[in-house]
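For this view, one protein chain was removed and the others were kept in their places.
A, B and C label the chains in the order they appear, each numbered from 1.
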Amino acid sequence: MENLLEVIDLKVTFPTSKGRIRAIDGVNFKVKKGEILGIVGESGSGKSISSLSIMGLISDQGQVEGKILFNDENLLNKTEVEMRKIRGDKISMIFQDPMSSLNPVFTIGNQISEAILLHNKGVTKKEAVEKTIELLKLVGLPSPEQRIHDYPHKFSGGMRQRAMIAMALACEPELLVADEPTTALDVTIQAQILELLKEIQMKLGMSIILITHDLGVVAETCHRVAVMYAGHVVEETDVYTLFANPKHPYTKGLINSLPKLGSRERLTPIQGQPPQLYDDLTGCRFASRCPFVSAECLENEQVIAEVTKGHFVRCHKEVG
Amino acid sequence: MFKYIMKRLCMLIPVLIGISTIVFLLISLIPGDVVDILLGTSATPEAREALRENLGLNKPVVIRYFEWMFNAIQLDFGESIRTGKPVIEEFFARLPATLQLAGLAMAISLLIGIPFGILAAIKKDSWISHVVSVVSMLGVSIPAFWLGTMLILFISLQLRLLPPGGFVPFLENPIENLKGMILPAFTLGTSMSAVVMRMTRSAMLEVLGQDYMKTALAKGVTPKLYRYKHAFKNALIPVLTVIGIQIGYLLGGAVIIEEVFALPGVGRLALQAIYQRDYPLVQVTVLMFSLGFVLVNLLVDIIYAYIDPRIRYE
Amino acid sequence: MNPVLKKQQTPPVVDLNAIDNIGEKTEGFYKVSFDKLRKNKLAMFGLYVILLNIIMAVFAPLIAPHDPTEMFVKNRLEAPSSQFFMGTDEFGRDIFSRIIYGAQISLKVGIISVGIGIFFGVFLGLISGYFGKLLDNVISRFMDVLFSFPDILLAIAIMAVLGSNITNVMIAIGIVSIPIFARITRSAVLSVRESQFIEAAKSTGVKDIVIIFRHILPNISAPIIVQSTLSLAFAIIAEASLSFLGLGTQPPSPSWGLMLNTGRGFMETSPWVAIFPGLAIMITVLSFNVLGDGLRDALDPRLKKD
Partner (left out) sequence: MPTLLKVNDLKKYFEVNKGLFGRQKSVVKAVDGINLDVIEGETIGLVGESGCGKSTTGRLLLRLIEADQGEIIYKGQDLRKLDNESLRKTRKDMQMVFQDPYGSLNPRLSVGEIIREPLRTHFNMNKEEQQKRVKELLDVVGLNQRYINRYPHEFSGGQRQRIGIARALALNPKLIIADEPVAALDVSIQAQVLNLLKDLQKDLNLTYIFIAHDLSVVQYISDRVAVMYLGKIVEIANSETLYKNPQHPYTKALLSSIPVPDPTVKRERILLEGDVPSPLNPPSGCSFHTRCPFAEQRCKEETPSLLTVADQHKVACHLVN
């Protein structure tokens, strides 16, 4: 399979009153055509910043370096006008909180058909409305003919997320970036939405980047996974290998921190807290919490390397 | 929508009763004997009795209150103590000048406030934004009567560009009318422009930070759509509230501006009535101003609901 | 004290990162806010002008070159000069000295009337927000009614009834200021009341009165402080307006509004009589407004997390 998206050595920094924050510091991952890549990490790991960088939506203060190759074209070299044509057309995005992600003063139909009209010259309003209804059917919204005239506040959380997905699918994108799409939803609704995403991915054959903090969601939905910690990708491999044979101490710790259904065995949490990402960081960013830490870890910056085929790890002990 | 408007109208009733009660009580609260104040202690007993009769002071206050309310509903607020004419007639005779003044002032302030407010929000941290902040700060701090006086001094007296005051009815001579209105309307509108500008700026900034604006960007909307369709309609909601409140300042300010520019409006009528202790006239002007304020805010509430579906379907 | 708490068997999970960068004590909310305010040049300018005003008012007899009521009959309507820094008025009184004494009136009216507004407004807002129900309904409706009068008009009407003197000016502006404080306090109480730390206090059995004064009041102080500065600005303008209309302070008192009013009569020949009092009003009001604005940013809890 060929790569649809390749992120190479991506760095994003933000200025703050206490100095520059290195929110993302040399991140590499790729998304193949037709696959679901999971990016998993805790808050502050940089997973959302990665997705916003792909969309070109990092605010003006943020400084972005590296390469984001989409169909072999570097998105970071594109002008704002070019990016605008790609956003919502070739790459689209859905967000964490469906309650606040829809504009409250426009109808659902209006917001979805706007996406269609923006990227398809020559489509009439009527055609756009028909397409909107079709999309809403696709995402499983009951009686879409009536619901397109409703405002977002009339929709439940699950229905809003369906509407958001419909909007994202409006132009049949090649890549869908889903940033914690089910975090704000109840479990039974989460199950519905994840099922829907998988189904749509199969039907339309696009690629999805699924950003989440939930290893369970990753295991059930994704083909490959990148684990992020403190602005780095610390491990990247296919989903089976990750859970069967995790290499990075952070990945291991994360899996051990998780209560497992049916087991009441004592959890082994990761000690301490993630570091703050100011400029003066040296060595491995997980060192302060790592049970296997050595002097080398504190001194040298690790790089990510392939330990076995398709399994990338950012750790001295593993890479040697 | 209809239900919403009906609900709003019903909510007005206690407020209207409250306003009229307070206006009625204004006279009853005057310390000392009103008749003494009005006629002096040397007046003849007959004259005193006649005035008492006119003001209804010979009845218990509760009865007077209900009589007054009953008459008020029929727009009968009694006669002017000084001229003997029904006060409501005096009021309506003076209304056009005030309406024109307030209307023009509002138009000016919206035309200045909204575009510059939007501009300041979009070009956040640029020099335009800073200029807007400073100008709007000055605008709310400058006393209207002083600004008016200064404008008369420089534009009318020194440069002789516009008349320093006076009022020509619009139908009589539209050009002279407008010439005479420019300075007062500008003076009155200054503080409101400043407030509208500040509110538009901060409301736009607030909206631009919302999640749904990120959705719009992710959709690939053009900057124009982004600002004016997605952002402005949402930002308009708090701005409208402020406009509603500012109408109150506009009406209050009209009293002062009419005095400065010698315009024959309701505000000046109220002042004269106060100077002459013509209490029925004071009552009617205060009552009508408040009524106008309340009705404008009702209108704002309705526009509000028109823009914001969450309120419409409440 | 029943079971003495045992120390944990397992070593306590201690935050390694946090240990090194802490001091023993950190700064409270007001210190942090003031540090933030200090960085805001415009607000600090406002603060300095206000302090200058206060100094002017307190030490007026020491600063003013002349007595504010002394009439230099020979020097009527004299243009600014080295003797009369801002010129003289129609009675030959020194305008500069009158403006310095005028600061006393402005500040006195401002502080007392805003004090009335805060006292009653915050009280009403607290009880209507905290206890809710019928009490809230009655108070809120009453505030709605007061709010329905254009504010300067309400002040004018009250003055018309009470009669024109400086005490009544303070009462009238005070009454007009009540509803805004009541509203702001009420809505702040409503949002704070829902906080989990209030629930936490209730669940540990803390009494209502302690909750109000220890948990609610400190957390709603920010909007009240901001509104106080803005209301001071309003009060100063309102006093000047009332005096300008002849309904406020009475001659020969050196109220800025009153001075401006008399100055209007000699505008073409002696503009300074009207210009300087107006400038004084504007600069003072501007200072309160920029300070209020700066305080709003400095006290905003949303900007706290950096």
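Here is the rule we go by: contacts are C-beta pairs under 8 Å (C-beta built on N, C-alpha and C of every residue); 3 or more make two chains touch, one makes a residue touch a chain.
Because the structure is predicted, anything quoted here is derived from the model rather than measured.
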item: Residue among A:I68, A:I86, A:V105 or A:L254 that touches the chain left out of view; value: A:L254
item: Residue among A:N3, A:N71, A:S100 or A:Q273 touching the omitted chain; value: A:Q273
item: Contacts of chain C with the absent chain, listed as residue ranges; value: 1-3, 5-10, 12-15, 18-19, 22, 24-29, 195-197, 199-207, 210, 214-215, 218-219, 301, 304-305
item: Residues of chain A (touch criterion as defined above) contacting the omitted chain; value: 42-43, 142, 156-159, 186-192, 194-195, 213-221, 239-240, 243-244, 253-264, 266-271, 273
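Here, only the chains that are shown with their structure count from here on.
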item: Least step count from chain A to chain B, where 1 means the two chains touch; value: 1
item: Centroid-based (C-alpha) most distant chain relative to chain A; value: B
item: Centre-to-centre distance between chain B and chain A (centres being mean Cα positions), rounded to whole Å; value: 53
item: Centre-to-centre distance between chain C and chain A (centres being mean Cα positions), rounded to whole Å; value: 49
item: Chain C residues touching chain B - in the complex, by the definition given at the top; value: 42, 141-142, 144-145, 148-154, 156-157, 159-163, 233, 237, 240-241, 244-247, 257, 260-261, 263-264, 267-268, 271, 274-275, 277-278, 281-282, 285-286, 289-290, 293
item: Chain C-facing residues of chain B, complex; value: 14-15, 18-19, 22-23, 26-27, 29-31, 137-138, 140-146, 149-150, 152-153, 157, 248-253, 255-256, 259-260, 270-271, 274-275, 282, 286, 289-290, 293-294
item: Chain B-touching residues of chain A, taken from the complex the two chains share; value: 55, 57, 84-89, 92-93, 95, 97, 100-106, 114-115, 118-119, 151, 153-154, 164, 167-168
